[in-house]
Structure formats: C-alpha cells, structure tokens
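Of the protein chains in this complex, one is absent; all others appear in place.
Take a look at subunit A:
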Amino acid sequence: MVWAQTRPMLKKLLLSLALLSCIAAEGEERARLLAAKRVHNLYLVEGRDIVVQYSLHNVGQAAAINVQLTDAGFSAEDFDIAGGQLQVKFDRIAPNANVSHTVVVKPKNFGYFNFTAAEVSYQPSEDSAEIQIGYTSEPGEGGIIAFRDYDKKFSPHVFDWLIFALLMIPALLVPFMMWFNIKSKYTITSRSKRKAD
C-alpha cells in the first residue's frame, strides 16, 4: 500500500533529479577565464620600458574559444609601444590551461597613472553563440618617476667620477712629491755608498 503511494512520488523525484543533473551538467561544460594583468617593473620611469604581463587561466570544464584580449588603457599620446601588441587573440584555451601575453610600453610623461583593466571576450564553449565579456585584474595606480630623478639615483655617473678624479689629482700629487723628494735623499742607490747629510 505504502509502496503504491510512494511510486508516483518516487517517479517525480527521479525526474527532478534527472533534470537537475542535466542542468548541472550543462552548466558545468563552460569555460571560465580568470585574467590577471600585472606590471612587472619595480620602478616605473618615464621613457624607460614598462613590462606588462597578462595571464589568462581557464578554470572551467570546456575550452574557451576565440579569446580576445584588448587593452585600451595605454593611449597613444601617453605611451609608446616598445614590444608586443595591445590586442591579441587566442583561438582556444583548453580547460585547466593558461596562456600569458606580455606587452612592453614606454611612458611619455611622468606622474601618477591609473593602470586599468583590460577586456577579455571569449566564447564559453564550442557551440555557444554568446560572447562572454570579462575584465582582467587592475594593477591600480602607479607613479611614473621623471627620468631625471631616476637617473640621479641609478646611473653610473661616469662623467661625475672622472671630474672627481681630475680634481683629486693635485690633492694627492702634492703630498706625494714632497715625500718622494725627501725620501730620495736618504735612499742608498747602488752607485754611491752614502749620500752626505
């Protein structure tokens, strides 16, 4: 009796379970990209290279198709591109795989600059029509130092050292000549036995 009553309920339960698992399975077969943008430099200096690394990690179950990475944060009037491209495309990123991309830029001005996120767009699976848009992590605000200040601290200062050496020569030479003259009076050379006085 109890069994007959629970039969339709059991059927319903099984059906809902099947449906749920179907949905769940479908939900899982998606690619999911985590994108990071990192500024690699320790010092950001005007006129010198800044290395920017982008890394895309696929944490989903399916491959990400048609991945496009676009960085609109480095405008042409503030930055020169010294290497790499600001727009790159990856055909496919397999699940649990990651790709990385590097761009080298040279800032034209100094001051505070806000490094903004780059945009990533991809198809979450082979047969999905929608394009998923995401953004990378933002490095945040960085201070680009003026070249003069950086140079003052880090350049080898060869010219300054040469001038210093030149200026030190009389200061060293005069005492040396004094000593040498006195010493040579008391040195016994091989020719004469002894010098008078």
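In this section, contacts are C-beta pairs under 8 Å (C-beta built on N, C-alpha and C of every residue); 3 or more make two chains touch, one makes a residue touch a chain; residues count from 1.
Simple rule for what comes next: contacts and distances are computed from a predicted model.
Chemist: Mind telling me which option in "Translocon-associated protein subunit alpha", "Palmitoyltransferase", "Exostosin-like 1" or "glutathione transferase" is what UniProt lists for the chain we can't see?
Modeler: When "Translocon-associated protein subunit alpha", "Palmitoyltransferase", "Exostosin-like 1" or "glutathione transferase" are compared with UniProt, the left-out chain turns out to be "Translocon-associated protein subunit alpha".
Chemist: Among A:I133, A:L162 or A:M177, which one is in touch with the chain left out?
Modeler: In the full complex, the listed residue that touches the missing chain is A:I133.
Chemist: Kindly state which of the options A:A35, A:V52, A:L86 or A:V99 is in contact with the chain not pictured.
Modeler: The single option touching the absent chain is A:A35.
Chemist: In the full complex, which bits of subunit A touch the chain not displayed? Write them out.
Modeler: Residues in contact with the chain left out: 32-36, 38, 55, 57, 59, 117, 132-138.
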